[in-house]
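Below is one structure, written out as structure tokens; comments come after it.
Showing just some of the chains, left in place.
As written, the chains take the letters A and B, and residue 1 is the first residue of each chain.
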Amino acid sequence: MINVDRNDPEGTIARIVAAHSNVGRWGEDDVLGTVNFVDDAMRADAAGLIRRGVTFSLSQSFDMDGPQKGWRRRTNPVHTMLDTGTDAALGNQGFPHGIGGADDVIAMPLQCSTQWDGLGHIFDHGMAWNGRKAEEVVTSDGDLVTGIQHMADRLAGRGVLLDVARHLAGPGGELEDGFAITAEHLTATAEAQGASVGRGDFVLVRTGRLARAKREGWGEYAGGPSAGLSLTTAEWLHGTEIAAIATDTWGFEVRPNEFDVPAFQPLHQVVIPHLGLTIGEMWDLEALADDCAADGRYEFFLAAPPLPITGAVGSPVNPLAFK
Amino acid sequence: MINVDRNDPEGTIARIVAAHSNVGRWGEDDVLGTVNFVDDAMRADAAGLIRRGVTFSLSQSFDMDGPQKGWRRRTNPVHTMLDTGTDAALGNQGFPHGIGGADDVIAMPLQCSTQWDGLGHIFDHGMAWNGRKAEEVVTSDGDLVTGIQHMADRLAGRGVLLDVARHLAGPGGELEDGFAITAEHLTATAEAQGASVGRGDFVLVRTGRLARAKREGWGEYAGGPSAGLSLTTAEWLHGTEIAAIATDTWGFEVRPNEFDVPAFQPLHQVVIPHLGLTIGEMWDLEALADDCAADGRYEFFLAAPPLPITGAVGSPVNPLAFK
């Protein structure tokens, strides 16, 4: 049982880490962390969850209308055209036999919209996942060891939605900013939904935060207050042996963090370097949640392939849920 | 039967288009083209193809070591770090309680590596997909009508690999540059492999071109000579009612194109604006092809979700094949 000393984030984190760690569990060369929990047989089983063939994209849009406001140089995606239909229509392109074309480029932070955090994204006291020195893992050349490309064929399997917002606040309801979701909440939601959670699962937690942003505008969605996982869920995240977790919020864990002194994303500090847990953020779970509520089935086949950007510490993703 | 007049690309294209068009087939508001052929039931059926649970990423890497050389301002991806482990290790980040982080950005053409062409990518005499005026579809604000975001939840279903290289050139073999793959080659390959091709399928055609680039270096992979589909396959592409097609080459169709006068990608000019066919390029089919040859099963479940970049005329993609 995890006790949070609200005046001592560093000590609290140290105690949690002492009790809950996967460092070394898959050998010293491991680059996958909890994604190791998924095997081919699980994926084959999960394929059986595709019944109607209905497909949900769990991605937000990638465009300038996103939530980023410049924090740590994170902008929204800037999408510009190299060639357009207006050029083609006006005969400016110099191509033969009537062919014309449009082409485009993008500049964006890899974590500006719906995303996976890579294992090189967060460090604890200079230590990256699996006990490695951060400075030997992520340099200006990127993540030399645990780059997101290692996950290229790994982020697929059984998905389970835990619609905590609906469970606690009813249909259309949502969790308040600062609400810390505990292991008890997760377990109770799973039970109420009739959806087990276990080894190798991809768990999607819905807080309703994105629904509010869609309704009221972004406001402080990127970086501001939000419901999210309590630091105390570290034990549950470790014990359930899930493969990965994603939320409909910017930062996965509750904001403000559960301390009375300055603190910043302590659950990240535990689960990325010590558990090797892959985290998804800013996922759009709305349509999927409606469907799950309608048919009572909260499990599905999930395919959420990151772009294999060599050395990236995160990746934009368009996750697909198949039911 | 399509006759190519090698001195008249414009006339040849016009004759093909007159005989093979889906314009209007799905109503005047359509934004999906041949992807309409896939329905939920097909996807549910295709899920049954996932047996061992083995997963193949069909994506090349996204990094500076790619094939782009600057043609039409297409560069390789430029991935840079906003924060690194060296910064964290040296205590430069200013975060509390020992947390450190790495973050990154990317700037890239949307079609620099493994990709989907969007329906706004190519025009015929100023006409975009479904009879629309190109200048009303793709402006500097991007594709206002058929942007890739409309495909966010659509690019998944039954995949079929047609390993034409292996069929014609044997194990480890590859097609010569300039070799035009005809409908007969496609049909014969499918038969030899015991893999049917039909409505709603995602067809992946392997030429061996990428295998050569992996072995010998990129050379002219991006834009140079290559085996690829013959212009005459337009009839087959239309008649089979496939959902989409992808190849292991830069440009999908044979290069140089099949004319004795200046020509540029005439098959694109037919199939994107007139068939509404979604095309994938620069896919890495090597590992999948080996597995298909090994177990004799050339069909699989494919999930190839584009990033829903608003208004994009293409998208990077990490396609996953599940067997």
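Convention: a residue touches a chain if its C-beta (ideal position, glycine included) is under 8 Å from a C-beta of that chain, and two chains touch if they have at least 3 such contacts.
On a predicted model such as this, the values are computed, not experimentally measured, just so you know.
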item: Subunit count for the whole complex, all chains sharing one sequence, 2 displayed; value: 4
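One rule holds for everything that comes next: only the chains that are shown with their structure count from here on.
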item: Whole-Å gap separating chain A and chain B, where each centre is the average of the chain's CA atoms; value: 27
item: Residues of chain A touching chain B in the complex; value: 9-10, 13, 39-48, 50-57, 59-63, 65, 72-74, 77, 79-86, 88-90, 95-111, 120-126, 128, 133-140, 142-143, 149, 152-154, 156, 261-266, 268-269, 301, 303, 305-314, 316-320, 322
